[in-house]
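Here you go, one structure.
Note that one protein chain is taken out, while the other chains of the complex remain in position.
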Amino acid sequence: MESLIDLGGGFATALTPANLLMCFVGVFLGQLVGVLPGIGPSAAIALLLPLTFGGDPTGSLIMFAGIYYGAQYGGTITSVLISVPGESSTVMTSIDGYQMAIKGRAGPALGIAAIGSFIAGTIATLGLTLVAPALAEAALAFGPPEYFALVVLGLVALAAVSGRSVLRGVAAGVAGLLLATIGVDPQSGVSRFDFGMIWLLDGIEFIVLTVALFGVGEVLASCSSATARPVAEVKSALPTREDWRRSRMPILRGSFVGFLVGVLPGTGATIASFIAYIMEKKLSRHPEEFGKGAIEGVAGPEASNNAAAAGALVPMFALGVPGSGTTAIILGALIMFGLRPGPELFTQNSTLVWAVIASMYIGNVLLLIMNLPLAGLFARLLKVPYKWLYPPILAICLVGVFSQANSLEDCWLVVGFGALGWGMKRFDWPAAPMVLGLVLGPIFESSLRQSLTMSHGTAIIFFDRPIAAALMVAAALFLAVPLIAGMLASRARHASMGELP
Amino acid sequence: MKQKILTGDMAFAGGWTLLGLYWVVGSLDFPLWSGFAPDSGFLPLVYGALLLLLSGGVMISLLLADPDEEEREPLTKSMLVLGALVVVVASLGFIGFLLPVFAMMMFIYLYVERLPLLRSTIISALVTGCLALIFVHWLAVPLPLTPWDF
Partner (left out) sequence: MNISRRDFVLGASASACLISSGSGMLGSAFAQSAWAPTRDVELVIPFAAGGGSDLLARVVGKIIVEEKLIPQPLVLNNRPGGGGAVGLGYVAASRRKDPNTIILINGTTQITPILNPSARTLTEIQPIMNFMLDDFLLFVRGDSKYKTAQEMIDDIKSKPTKTFNFSTGGTTDVMAITVFSRALGKDINPVNFNSGGESLTALLGGHVDGTIGNPLEFMGQLASGKVRALGVFRDTRFSAMPDVPTMKEIGLSVPNFQMWRGIAVPKDVDPAAQAYWEGIMQKVAASPTMKKYIADNVATEAPIVGADFVAFLAAQEKLYRELLAKPA
């Protein structure tokens, strides 16, 4: 229980007025950049870095961590209200959260997201407190073959987010993978499918595609019926007891899965939220409600992305390796402060590490206090008729996407993919698998090529390493069980039909 | 039968097929395999072929399906909004962003939605001002506000 004593010391440091203020500023800024589509926590931290040079490293790190997990709370708000994901990790929330908002249940959706985020953030911080070093060592066992098997599992699950037409869903997923090959191939350095444009060398940014498909696409698809669309009636601002009963388990499951996925270096909050959504849909007794406003589809992913944000700090603190893009920047900040990120951080700079961990408990409470009243407030925004609402949404999408890379070309992409998203809505092609394909594509390709290079060309590497093999078997089961069940069901139907005269 | 081939559904699926075809052809410019592992052309070829097959499958299923009598929403409004977006992005690089964004909102409010002038003006100005304040002023995004900002 040594860590609990250390944590006590951490609270003593984190609760000083100066650090408390930094924590508040951090979560507030995080919440703000989370709401704005385009600008994310990594950009915010990088912009703040030079201002904190020469300052107190503890306070600065408390603030950076606050920005990181605060952004996961903020991203939810636009996802639910206007279907524009504020952060890439809140894409899944915009599926069911937005449907809930249309039905006048934006308040409960935002409320359960805030509560779920709080629970998950706290559970994950507890995990960080108690098991960080051991877990970080275990995560190192994940090499390229294991990541490949994990992505295969994710791709098999594509069908689960496909809505009612599986064929189109899988096709859209493949289209996402295909778009992921645009730009410089990180393995060989040559550029592919860039159409001779240097701004495509980095490929299509994930947030550009999501803002376009979900934000602009949704506006284009629904502006025709804007006048006829009834104003959403905001029934209750807070989740009901029934909502809470249905969300309880998804929040817990999302917390654990999100934390574990977050701990793996190279996967982050976005993938964690996908996995949580798919898992909830598979486990649900009424999977047909998913995509039409199931509260589980909000609670699970929201818990998951917050837990993943805390989980990503595990390899950073325990090993000194970045667990995600944002933690890579926080690591850079540590170096700027003259600290050496590495396994000795926990022992040599224990005051700092424990103060940051303690501040995360405090920050999550602050965010809950901030977000619960905001949920009701923001939900009222939907009382504004849609015809007044959608032109500002378009303006925010454009400006937000521009600010992501200061690139006018990205604005063109948003308009182009927005038109595509409109077409996909109109002709019933699901957009979520395409986004999933774009996220998983790069990891899929690099882990495949890394694994085969490591094994000198044999595919046995995916099956003779225990974790990889287990994930591969799980993927096979995922694929086979519904097929077999379907076959059995149809045979039973045939049999019963045969009995009829 | 002929009507079925000419639906938007069919054209949309056809577009995906063409995209798959483009990727298959394009992937042949790159080496498929080198040393122990696939090279740059391999996965684009696989993805392209898969997309070709799957969207082809969608087209066939559309042919075989019963004619869909579902009433589609009219196109006019969406096309107008899309057109407005294209004009806005085209002018962003030349005259800054305040004017195009304000004009887009006014166009949609007044012409597309036929809403009252005064409220439209106030809301458009307010939203544009807030965006300028948050993104350009506070977050220092180098987005030119006006023509004389260049």
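Lettered A and B in written order, each chain numbered from 1.
Here is the rule we go by: a contact is a pair of C-beta atoms (placed from the backbone, for glycine too) under 8 Å apart; a residue touches a chain by one contact, two chains touch by 3 or more.
Source: prediction; values computed, not measured.
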{"item": "Residue of A:Leu47, A:Ile102 or A:Val166 touching the missing chain in the full complex", "value": "A:Leu47"}
{"item": "Residues in chain A touching the chain absent from view", "value": "25, 29, 32-33, 42-51, 53, 140-144, 183-184, 186-187, 189-191, 194, 196-202, 265-266, 315, 319-322, 325, 328-329, 331-332, 335-336, 338, 340-345, 405-407, 442, 446, 449-450, 453-454, 456"}
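Operating definition for what follows: only the chains that are shown with their structure count from here on.
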{"item": "Approximate Å spacing (C-alpha centroids) for the pair chain A, chain B", "value": "23"}
{"item": "Interface residues, chain B side, partner chain A - complex", "value": "8-9, 12-13, 16, 19-20, 23, 26, 30, 35-40, 43-44, 47-48, 50-51, 54-55, 57-58, 61, 72-78, 81-82, 85-86, 88-89, 92-93, 97, 101, 104-105, 108-109, 112-113, 115, 123-124, 127-128, 131, 134-135, 139-143"}
{"item": "Chain A residues touching chain B - in the complex, by the definition given at the top", "value": "36, 39, 47, 167-168, 170-171, 174-175, 177-178, 181, 185, 187-188, 190, 192-193, 216, 219-221, 223-227, 387-388, 390-392, 394-396, 398-400, 402-403, 406, 408, 411-412, 415, 418-419, 422-423, 426-427, 429, 444-445, 448-450, 452-453, 455-457"}
